[in-house]
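Omission of a single protein chain aside, the complex is shown with its protein chains in their original locations.
Right after this comes chain A.
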Amino acid sequence: MRMISKFVAPEIIFGLGALSQVGESALRLGATKLFVISDPGVVANRWVDRAIDRLKEAGLSFEVWFEVTSNPKDYEVIEGVKRYQDTGCDAILAVGGGSPIDVAKAVAILATNGGVIQDYEGVNKITRPLPPLLVVPTTAGSGSEVTQFAIIVDTRRKVKMTIISKSLVPDIAIIDPVVLQTKDARLTAATGLDALSHAIESFVSLAATPLTDVNALNAIRLVARYLRPSVACRSNLEAKSAMAMAALQAGLAFSNAILGATHAMAHQLDAQLDLHHGETNAILLPYVMEFNMIACVEKFARIAEAMGENIAGLSTWEAAERAIQAVRRLARDLDIPDKITVGNLSEERINNLAQNALKDACIITNPRDVTERDLHNLFALTLKRGIQVD
């Protein structure tokens, strides 16, 4: 239906031991002093040290800053920009999961565009180029290393701001599956399911194109096949590599095809309750799939096929339902609950969540038109407490 589409991706360096390319890559970007952004978990695993060693080898100077939390906050960005500017850096290296990468993008925006991060919420608000941005993801999920998205929490409004711009696509993404070995089972599961929801949402997105579909479907296949072994065994490098590729392809798909209601809703819950993003998505995904199914039942059938379901002889509708079952089964196998367990959440707060989700940019490409009432129902459905479904 759409006549013209665009596919934007960074330079991607993929493979076991790819981390060794950090110094070389930074030199290629023309950097002289790098602002290295990470989080305490990654620093503890010494991945940052390894990256820094490579920078030193390349004769580059750097400044390390790792005070980033999950669901990164606006005040962290303010602090980061100040540090970046005070230390006279001219390029940014992010080593970590989605949070450090998103903070790195936000710091880059403010470093050359000025203002506060709230100014850039929404689509295409960035007017000046960002400093060179080099990213090394340490989780296989967020896809942030290849996307045009950055998600930052506005702490005053308690809202996850979605910032979308082609300028946010990093210059170089270095993806080294070896790095994934230090992640624990729960984090591996949550990030893996996050990648799955990226792939599924972008596959059914209104903005999907053949180029994004290829990436999305492949990501779905890889997650269905390798997420379980990856969670099960830290040292399974075959599974880790497949999951790294799955996260990468899901990222490429959703960066260009955008997402849907799952993420629009998850952004609100994460911001309000500081939940783990991957897990929230994993819980929301099957409910939203059920809601969306009437919009694109054929695509759901293809998802079922990609998930490894045997759909031979099934009607399209039955096959599509298999897709949802497959997602639920995968989540259950990985010990992901099927409800979001929270304390007392008033009707008013649920209304509030629905209102904000309707404003989220991700809602635009959801295959089925969404009303505030729909969102309210979906939230209510996923938040219903005490009833465990078999």
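Here is the rule we use: a residue touches a chain if its C-beta (ideal position, glycine included) is under 8 Å from a C-beta of that chain, and two chains touch if they have at least 3 such contacts; residues count from 1.
Everything that follows uses one rule, which is that contacts and distances are computed from a predicted model.
K.L.:
One chain of this complex is missing from the view, so tell me which of "histidine kinase", "Metapyrocatechase", "Phenazine antibiotic biosynthesis protein" or "Protein-export membrane protein SecF" is its UniProt name.
P.N.:
Matching "histidine kinase", "Metapyrocatechase", "Phenazine antibiotic biosynthesis protein" or "Protein-export membrane protein SecF" to the record, the invisible chain is "histidine kinase".
K.L.:
If the hidden chain were put back, which of A:Arg128, A:Arg332 or A:Lys359 would touch it?
P.N.:
Reading the full complex, the residue touching the unseen chain is A:Arg128.
K.L.:
Check each of A:Ala150, A:Val179, A:Ile258 or A:Ala320 against the chain that is not shown and name the one that touches it.
P.N.:
Of the listed residues, the one touching the omitted chain is A:Ile258.
K.L.:
With the missing chain put back, one of A:Lys82, A:Lys166, A:Arg332 or A:Lys359 would touch it. Which one?
P.N.:
If we include the chain that is not displayed, A:Lys166 is the one touching it.
K.L.:
Of the listed residues A:Leu27, A:Val43, A:Ala185 or A:Ala207, which contacts the missing chain in the full complex?
P.N.:
Considering the complete complex, A:Ala207 is the one touching the chain left out.
K.L.:
On chain A, where is the contact patch with the chain that was removed from view?
P.N.:
2, 4-6, 8, 30, 112, 123-124, 126, 128-132, 148, 164-167, 169, 206-207, 256-258, 361, 364-365
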